[in-house]
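Following: one structure in structure tokens, then a few remarks.
Excluded from the complex is one protein chain; the other protein chains are retained at their positions.
Each chain gets a letter, A, B and C, in the order it is written, and its residues are counted from 1.
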Amino acid sequence: MSVNSFGHLFRFTTWGESHGPALGATVDGCPPRVALEPAMIQQWLNKRRPGLNKNTTQRNEPDSVEILSGVFEGQTTGTPIQLMIRNTDQRSRDYGDIVNSFRPGHADITYHQKYGIRDYRGGGRSSARETASRVAAGGVAREAIRAIAPGVQIKGYMTQMGAKQIDRSRVDWEEIDRNDFFCPDAVAAEEWEAYLQWLRKDDHNSVGAIIEVVARGVPAGIGAPIYAKLDTDLAAAMMSINAVKGVEIGEGMAAAALTGRDNADEIFMGADGPEYSSNHAGGILGGISTGQDIVVRFAVKPTSSILSPRKSIRMDGSSTEVITKGRHDPCVGIRAVPVGEAMMACVILDHLLMDRGQTGGERGVIG
Amino acid sequence: MSVNSFGHLFRFTTWGESHGPALGATVDGCPPRVALEPAMIQQWLNKRRPGLNKNTTQRNEPDSVEILSGVFEGQTTGTPIQLMIRNTDQRSRDYGDIVNSFRPGHADITYHQKYGIRDYRGGGRSSARETASRVAAGGVAREAIRAIAPGVQIKGYMTQMGAKQIDRSRVDWEEIDRNDFFCPDAVAAEEWEAYLQWLRKDDHNSVGAIIEVVARGVPAGIGAPIYAKLDTDLAAAMMSINAVKGVEIGEGMAAAALTGRDNADEIFMGADGPEYSSNHAGGILGGISTGQDIVVRFAVKPTSSILSPRKSIRMDGSSTEVITKGRHDPCVGIRAVPVGEAMMACVILDHLLMDRGQTGGERGVIG
Amino acid sequence: MSVNSFGHLFRFTTWGESHGPALGATVDGCPPRVALEPAMIQQWLNKRRPGLNKNTTQRNEPDSVEILSGVFEGQTTGTPIQLMIRNTDQRSRDYGDIVNSFRPGHADITYHQKYGIRDYRGGGRSSARETASRVAAGGVAREAIRAIAPGVQIKGYMTQMGAKQIDRSRVDWEEIDRNDFFCPDAVAAEEWEAYLQWLRKDDHNSVGAIIEVVARGVPAGIGAPIYAKLDTDLAAAMMSINAVKGVEIGEGMAAAALTGRDNADEIFMGADGPEYSSNHAGGILGGISTGQDIVVRFAVKPTSSILSPRKSIRMDGSSTEVITKGRHDPCVGIRAVPVGEAMMACVILDHLLMDRGQTGGERGVIG
Partner (left out) sequence: MSVNSFGHLFRFTTWGESHGPALGATVDGCPPRVALEPAMIQQWLNKRRPGLNKNTTQRNEPDSVEILSGVFEGQTTGTPIQLMIRNTDQRSRDYGDIVNSFRPGHADITYHQKYGIRDYRGGGRSSARETASRVAAGGVAREAIRAIAPGVQIKGYMTQMGAKQIDRSRVDWEEIDRNDFFCPDAVAAEEWEAYLQWLRKDDHNSVGAIIEVVARGVPAGIGAPIYAKLDTDLAAAMMSINAVKGVEIGEGMAAAALTGRDNADEIFMGADGPEYSSNHAGGILGGISTGQDIVVRFAVKPTSSILSPRKSIRMDGSSTEVITKGRHDPCVGIRAVPVGEAMMACVILDHLLMDRGQTGGERGVIG
């Protein structure tokens, strides 16, 4: 029932504050005999790391992960895996001016109202830094998936920055890692680059984004009815990421404008089983995978911490204006891409394991 | 860990199939000494009941709820409340033709693939009929909220049918119960009426919808960080409803196109505590309530069961065409309104109770 | 997190009060395609039924179970199974005299102190009648075990009534169902018979008992480390039964008096894998099954409801004397035998399913 845990059989609990000595994830339920080394996790942490490029915060964290338990001679043992990331760069003074005032759009005020105390250093527990713990847990999930369902591929990318969307006809997965935005459209990537520079330097502003995450090669039949549907768990997974305000599966909100005839994914018999004429459903029917691509999208709001002054109040109720200097991403959505990938990996692994417990992993025969 | 349960301290488990003898909800964690009678729950079931009006399925179910446990002399005792609804109208023959074939857009095929068996009668467990159990549980939640947080008001309504949206300037909560669509805009309601008649009678088609649910008067400070955020739980709650493909909090997906300056909800000190210049956040910051309206929206896909033929396959893999006769809503979104309200009520109550366990319900002082 | 649920993947929630309209169990996580009919569950309910014989309460309940969901054409579907038992014989007036007073040794006073309300009719939720729901859930578990681990045998019996113990040299499983006490020792059974008659008729008293439950043929390797150990879950399962005050695995409390040399179960290689020279451990090492008999014992305190007057207080604090007329077992331990068997079955099935999710059910090779 831990409010800081996620998952059913594959379950992780994250801990740590932005400016504490360390943060990490306690990962439980990883199958035994999965090859696991820090480098396998580190590669994903490097993708989200601050200071990665000029478009993300200049804070410089090596974010190097240590495996403190659950691995023996390079293999998982089936016991809890403790992943720890030391906080090495903590310029607390940057945040000193918000000790007594609440930043608009931040959890400062609600944490204070709920707990009567808050770690104001860098947002404490509410900092996006928590997502490093998820990315580490996701790295473990990816290795376990590789071991038990080798065909699965998980890929995330940005489809929109501010009002600027990608051109779906130009999408190329190879392009995603060639630019600073995890953008699958080379033309859009250039446009975004210029826009973001202007936003940060001239406009002292920030902007939102939309991220899409796809899981390819997931077998049909994983998931569960009703309250642990694959889409339910994915919605929770993505909405739990800082600054996320919306989650979509397949057609998402646009499904509202479709008619039943247009929305129908017709079914045909293929060589290796059922095939579909389209994927409006995003690879999930009744909470259970169809074998098609599982497609999730989520919207990240613009960073609340901007250099432009915003009206707020202090703890004593007096009025103030807040300008957040510190080091902040003008588009926090960029770093949300590896986080979304990690959450997708955790949900897919969890349901692969759950399915074995629920059904033994046998499938109903078709054809 | 039950995949058929929802909630933390206030937790319900739904059970039952569309055409079984009965369905219901086992409701656990309702506080003691809450006045509860069947009529208090029945009023909400009546809102979602099939056959309610000419725009929803003609299947006629009284949907009358029985309280089998947890209530003594008109008050809850703190023990599990069993809510049972008998299925009285089960025309199985309507569904006979889909015994061996899979309806496109339905869970028929994925249930078969996962379980190797499915109750094909009316979709069995995957039928929208399951939502009656949620509405019943929500009725209990509403009474408990009334007892422990009397100021809270929960209201749901449709904001879009197909491509046709309401005009926000015409929104009037009084209007919602005056039309068949839970539509707060009288002009839109008329338009929808005509459109829906045409869809069903002439076009033999169905259409999607967007529902908005608002919780007003929720105290600041309920919710929790990270994996049981108020918005995370609401996203899971709404995405778990049949046919829902997207969930939004506050600005939702549109937040992607906003800048940090536009999206900031500035804070001022009011007579009774902090006030905000706007509510882009939808009443939630860092997963914890701000005291503003909590605003959730979700999209419901068009009913998959339509009279127009759609290509599919049979269990033996052979090709077929499916036309779903049966009795189906051309816009299942209409009946999703009371379901969304019920899920909101359950999440709000759960977090009111959780907060007492987490903090004792004390609040950090401001001013 | 439901406090009225038990189990991990195989999880049931019980509901209902002694004198409400019905009680039952919502059973979640039963694998699909398990043959299940009411009679398979009814046989176990009949074993614990009141009025079964002259040594248990004269209250006459048919205790007939209805399956309301989760079964289609005689097979489980993988969806929740609702088991309902109607209460047909509710002589509330028998209990009228304890409306305002608290029975010593009963939960009357603590329920009142916790909830400020209690269903005083027959003990309400705290009545041993709740165990009928467990026995029903156990009946489902037994059928699922038969399907996925056919070799498993579960047997419970009484080893002690009051101070009178069985003679282990006379134990014969065939004898268990031949007497009214589930006693494996025919000689002890006769002695108990006379003793119990005297207790009830002449001494107006009641007595405690010790029950032993054995699971034979459970494969090695199920269970889990630390907080969901097989023995941890069994301890919780048995201690949750009304009136149970102690639980033992293998040597149990007597292990304290043994030395390491005496307590060692030495290991030898047998034809089908490891064998042990003895079973002091009760078939569990480190929370995981060894493949030997899993042996659990629990003590049931004497029925608190006796005809002899006992000092107590009323709700207004005034002194009173309580004599419980009603219909009560002089040795409630007798009926605890099928309850213990049911809990054993639920725990074994749960861990068989969990193990598939944790490891895929593969085993480490020996030899």
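Quick note on the criterion: contacts are C-beta pairs under 8 Å (C-beta built on N, C-alpha and C of every residue); 3 or more make two chains touch, one makes a residue touch a chain.
Bear in mind the structure is a predicted one, so any value in this text is a computation, not a measurement.
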item: Of C:21, C:38, C:62 or C:225, the one touching the omitted chain in the full complex; value: C:225
item: Hidden partner chain, touching residue among A:9, A:98, A:141 or A:322; value: A:9
item: Sole residue of C:43, C:88, C:110 or C:153 that reaches the chain not shown, by the stated touch rule; value: C:110
item: Touch residues of subunit B, complete complex, unshown partner; value: 1, 9, 29, 31-32, 78-79, 148, 225, 353-354, 356-361
item: Residues belonging to subunit A that touch the chain removed from view; value: 1-5, 8-9, 11, 13-17, 20-24, 26, 28-29, 32-33, 66, 68-70, 72, 75, 77-82, 84, 114-119, 124-125
item: Interface residues of subunit C (partner: the chain not displayed); value: 1-6, 8, 14, 102, 104-107, 109-117, 125-126, 130, 160-163, 199, 203, 205-210, 220-229, 231-236, 238-240, 242, 245-269, 274, 277, 280-282, 284-290, 297, 299-306, 308, 310-313, 315-319, 333, 354-355, 358-359, 362-367
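Here, only the chains that are shown with their structure count from here on.
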item: Copy pair subunit A, subunit C: interface residue numbering same or different (half cut); value: same
item: Centre-to-centre distance between subunit B and subunit A (centres being mean Cα positions), rounded to whole Å; value: 26
item: Intercentroid distance (Cα basis), subunit C paired with subunit B, Å; value: 39
item: Distance between the centres, which are taken as Cα means, of subunit C and subunit A, whole angstrom; value: 45
item: In subunit B, residues with contacts to at least two other chains; value: 1-5, 8, 14, 114-117, 125
